[in-house]
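Following: one structure in structure tokens, then a few remarks.
The complex appears here without one of its protein chains, the remainder shown in place.
And now, chain A:
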């Protein structure tokens, strides 16, 4: 087996200082199926974007077929017979399948597009590689599995020998996944090489010849798939987490504040994203959700806070079902929300800091006075909050967009915490912000939990979930796979097995702890 791709000592530092790849060595042999695994943020997508010419490496060398290459854009990568199927499909919805396959390189006859030939070549490719599609169907009307096959055919039409598939199974049903695997095997039989990005270890075992594991921008190792167990891979992926230095007073769990019962959610395309999720939140306790991103955490928070409509279930707060109520209704019940995406749902970027601080309460007394706002009160209250939450700004009249990420997050935290919440739902509360602000926000979370707030914490940072939570629930493919009543007593290796769906607790085991 000779290597067809060698990436040597790849370093990628983004303009904002984030080190996505740190000295990665990655080798792919001709004709193999090579799985690339790692948690979100491990750097695998960046590495593949570099290989496909979308991003340029800060340092390092890429060798394709024995020759050192520099890719300025993905066109250069295509010239070197590398094709990529992105996670979000790059198709033109109103075009036919065949038009999408040949787009950019249409066969011509007398200056016009040869429409018969377009259908023919698509049919030929489809037959040759066992990727069944209907060439004259409109892309808008076909399902996700078929769309993916169109994407693969597109790369094959451009003579790709090396195919990069970015989390191809994330959007597929189990049956579609099996079809895809069959197609991948056919491709390899005909001499193609496939790089398969995933974090589903079951699939790694099933389809790949070798597997490379990445973590925190580094390559942990490449091994023959048959030589490792899923448990060993999970340990390589999750590894040792840095424990945070947080002093947490003893927990005094009190009454039940929110009862979540059998919540389900369907994506726009009808894929089940949450499957009958149930748990309770108690006063004085932080419940952490551990899971690899994309397993339903985002949707869970959006459903609980009224941003998305569920497909069934109940959420009981103070004896009332608040599921699918409006966000304001839910907030008026005392549910505060630190949203995952600060810029979209957390702040109004061009509004002032003051306005952002009162946006959940301006319509109520004492801020509302007749039809006007009591600006004097707004001014004093926001000054208090700016001081109390040490938001670094000359004054509260500035647009919130002028603040750094950490200070912007503090504005959100100040607003949500000062409403004296009955339940707080915190999603990625410290993502992408500086160390000082991170520490401050974590301490505040612990403080209001000790004061008696019920908190649901969702974070992609496993270290954060483990050190802040009192109780942990693992979520995998929209289902709860395990519950750990004493967060301090569970190891990250153990959690990893549940987060990656290798181990499950039975409903009976979980019942009394949820």
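Everything that follows uses one rule, which is that a residue touches a chain if its C-beta (ideal position, glycine included) is under 8 Å from a C-beta of that chain, and two chains touch if they have at least 3 such contacts; residues count from 1.
Please note the rule applied: contacts and distances are computed from a predicted model.
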item: Omitted chain, identified by the protein name its UniProt record gives, among "Simple sugar transport system permease protein", "Nitrogenase iron-iron protein delta chain", "Beta-barrel porin 2" or "ABC-2 type transporter transmembrane domain-containing protein"; value: "Simple sugar transport system permease protein"
item: Among A:8, A:30, A:271 or A:368, the residue in touch with the chain that has been omitted; value: A:271
item: Selected residue (touches chain absent from view) among A:18, A:92 or A:392; value: A:92
item: For chain A, residues in touch with the removed chain; value: 74-75, 78, 90-95, 99, 103-106, 108, 111-113, 115, 140, 143, 173-175, 266, 268-272
